[in-house]
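Note that this complex is displayed minus one protein chain, with the remaining chains in position.
The letters A, B and C name the chains in turn, as written, and every chain counts its residues from 1.
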């Protein structure tokens, strides 16, 4: 039995065989089949009703991955490894997931280290073309009205700076000259997606979304995009909690955060070069909310046995009246994929909506979903959410 | 050397020889002498500048207490017992504190248990008169422009219901008939303060502020008042954090809070009758913010060795996407008096301001300071604070 | 396919359809089938090899329960509810579990409240007879060499004191006179088991094992027995950790423990009468190890959503050099049945061994397994374990 007669929106995932992607697919299928509640899906809340977003059952998944593990095996590991998805739910949706397999391009050549790109990789023009062709083929194959591209690849090192990125012509010259040292994979995906007319979401800390050249291309192609770095755990809590200290004039002396995780993301972040951008995103939020810079350490340790269960411990050392020091600690034990996957669905739906409205360029109303929201100074979660509510209100009135 | 040439605002504290009161006095004096920063004092933030609130050095303290320990000895215990106030700061301000001693009425007859009031206590009319006289004498003695009364007494049992409280005449009849079983001490203080024309703040969970009769009297006497129950620790955190779960559609299954404390407040709360109202205030906030009722246990245990260092541990058990259960815990280790005392100063200044503007009746713009804000449904800290900012903005425009 | 050709030891469980019992059965079967490791099973450690204990595959389960839920359904809930047992492991062992169903007596009449026993219950003599008959039938049906009875029933109120319990004749007179107010169900099980010549383990806080009358009967019938109250979580940690404070002369001021749990045990303990004995067992350990009595609060709260995942938070407030107060906190998040079930197997094997050696009466070498070890003053976990190692050594030399 097919899930829907006519899928309408394609969700093309970079890192389609990763745990977040698999959880998004399994979850969408389980929701469609009525096996789980809409808990965790922000856009399922009543406040979003006025937008009449694309229903979950109207999403169809495809994408690309550099690994060879089948979607089916990744999905199975969600039950066996992190004990999140119940086996009977999984059994019911596995046929759907297996059905997406043929829409996932497996191409190990689509990644490289900017510090030392391998010599035998295809030219950047080929890379971008391959991505565009895969997206276009996915859309054509299923007659999709639109395809949203969501980047879920692992954290990679930040490439060296280059002024060429500030303009579309500059980025094009980087591609023409095959400058893999300056053009990381994440930027190729962003460029290819926008060039192909697809709304683009960067759920990772990787480079590309904040390049002037991409904004120019998005303007030209009239495509919306946004990022960076999905806000799912410790940073979510920081941006929810820090304002309390500000409102009560309690002075944060130190906010020390420790993140332990054991999934692929954790393995990638074990390399200090890969975690540099993530750490910067995590650190930046406090200064903005508090209006000063407390000591703010962020540690990320790879603890394999935890698997997808990210455990964060934060110590907040602060001063109150008469300069008396006090402390608060919190421990957050959340399953990373379970926290991230619904946001992928939320963002795909909201990007689809924006595109339907003819909106293009950055989507600052989505700031609440990101650690490092592009073109937005506001870091407080609740105020960011207020921006989203304002967006809904505006559209409700227009609608 | 006198602290100020001309003190202008009297702050008359019920429970003037308690730890919160002593910390407020010590802190105000230390601030005036430049020995500590304004940290912890909300009204010291730049946002409050437009109100031009009474400066801290223009406050003069008096009050009433049922105990006999001198202010000096209570202040000394802040250094020795809870290790909060540095000894050299204390040495510098002790003369100021000792100077307030003669303005503190010591009267053990001004408290009783509504369940079994002692036979030899004075008539309620005498009680109310004594309070009014003490306040008036304090004002006259120092030529104070205004006196704000702040209730800081220990938690007491909730008296049985009575329809007579709904109107001023009814309350007056309770007083005339000496119904100590229906008229608890806290209500007498509220009644006496308002009758005397003094703005009144109920920083405790005790009864009186939500009686229709008091509102009627305040209307008649054109006096502002507010309460109940200062929001200083675990509940502050709840009202700052709960909205995050709502915004992300994470379903709170259980929010279990445990409070350990060892001060006089803790001793009073060891009696289950005394903690009933406090528990109700603490429990109520979640339902309002979340829009549903999770399992929400609140435990208060008396642990003498902790003294004034209240330690709260909360476990939040919640469900995310695909109904996967996850957990968050936090531990809050704060010094109760240090957290509460600056709010007393904030509220005295803001009540003074309201009275100066001719405002009367409940002050809902002060909701952010209370566990159980009278006549306000909004429980979210940040939105409550928004109401206060709105109030400032309104006055700034008028100003 | 039968699990074993010839089961030799019967394990007759009081509360056979509870979660601990089901986990013990599922675990024993999974071990036999090689689906899980021996982790958690103390007696699987190399130190126990000299005893040549009965192998796990030689255990056969039966018992009694007052509820009607099938073993199969309880086992299923271990996967679905607490997400502990993997579904494929469960699928493999369900036929074994279902095979035990016919050996579980379902009899709601075998429990009562000593404070108000129902009038229509059978006479105590009938109760004891029924239990003995069920055990004997179980043994005969499967040709078991021996049956060990393990009590896993829920916590019940402590009955009022009675001098009749000090001697076997007294207990017999309580039975004859049908004194259900003085003879709780747990004592009937103990009495029936020992009378039937079966080694008896009381894994619960319930009364009966410390009666002089039972010891006399055990002496007469030459049967070993022991209890009370399996040590699985917070108390286990206390008895492992408290000695550190003693060794370093750090003075524990307060040790405040909070236990949150949501399983049937938690539901029973919600009633203050039921938790009285458990609290006493939990409190007693510290005084013994430290040599003085710190403030030691123990809170047990029922939090349904946690299910079998017991979460304990302890705050230890202690003084060090120069009387400086410091703190330690710990959070223990363990699955109750998973922690308790292997101890049931351990204790059954060790009781079987003792019986084989002709030992009878209390088994103090098993103190390390209990919150309230009978006839043992030593509460420190490591020293208790040393007693067990000594026992093994003695038998190794004799062996």
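We adopt the following convention: a contact is a pair of C-beta atoms (placed from the backbone, for glycine too) under 8 Å apart; a residue touches a chain by one contact, two chains touch by 3 or more.
Quantities reported herein were computed from a predicted structural model and do not represent experimental measurements.
Student: Give the residue, chosen from A:260, A:335, A:348 or A:388, that touches the chain omitted from the document.
Tutor: Result: among the candidates, A:260 touches the missing chain.
Student: Of the listed residues A:55, A:291 or A:304, which contacts the missing chain in the full complex?
Tutor: From the options A:55, A:291 or A:304, the contact with the absent chain belongs to A:304.
Student: Touching the left-out chain: which of C:9, C:26 or C:347?
Tutor: C:26
Student: Which chain A residues would touch the chain omitted from the figure, given the whole complex?
Tutor: 253-254, 256, 258, 260, 295, 297, 299, 301, 303-306, 311, 313, 315, 317, 325, 327, 329, 331, 333
Student: Which parts of chain C face the unshown chain closely enough to count as touching?
Tutor: 23, 26-27, 30, 36-42, 44-45, 84-85, 89, 236-237, 240-241, 243-244, 247-251, 319-324, 326-335, 338-339, 341-342, 368, 380-382, 385
Student: Tell me which stretches of chain B touch the chain missing from the display.
Tutor: Against the missing chain, chain B presents residues 79-80, 83, 86-88, 331.
We adopt the following convention: only the chains that are shown with their structure count from here on.
Student: Could you please state the distance in Å, as a whole number, between where the Cα atoms of chain B are centred and where those of chain C are centred?
Tutor: Chain centres of chain B and chain C, defined by C-alpha means, are spaced 49 Å apart.
Student: Can you check how far apart chain A and chain B are, centre to centre, with Cα atoms defining each centre and the answer in Å?
Tutor: Between these chains, centre-to-centre, one finds 45 Å.
Student: Where in chain A do residues touch two or more other chains at once?
Tutor: Within chain A, the residues that touch at least two other chains are 331.
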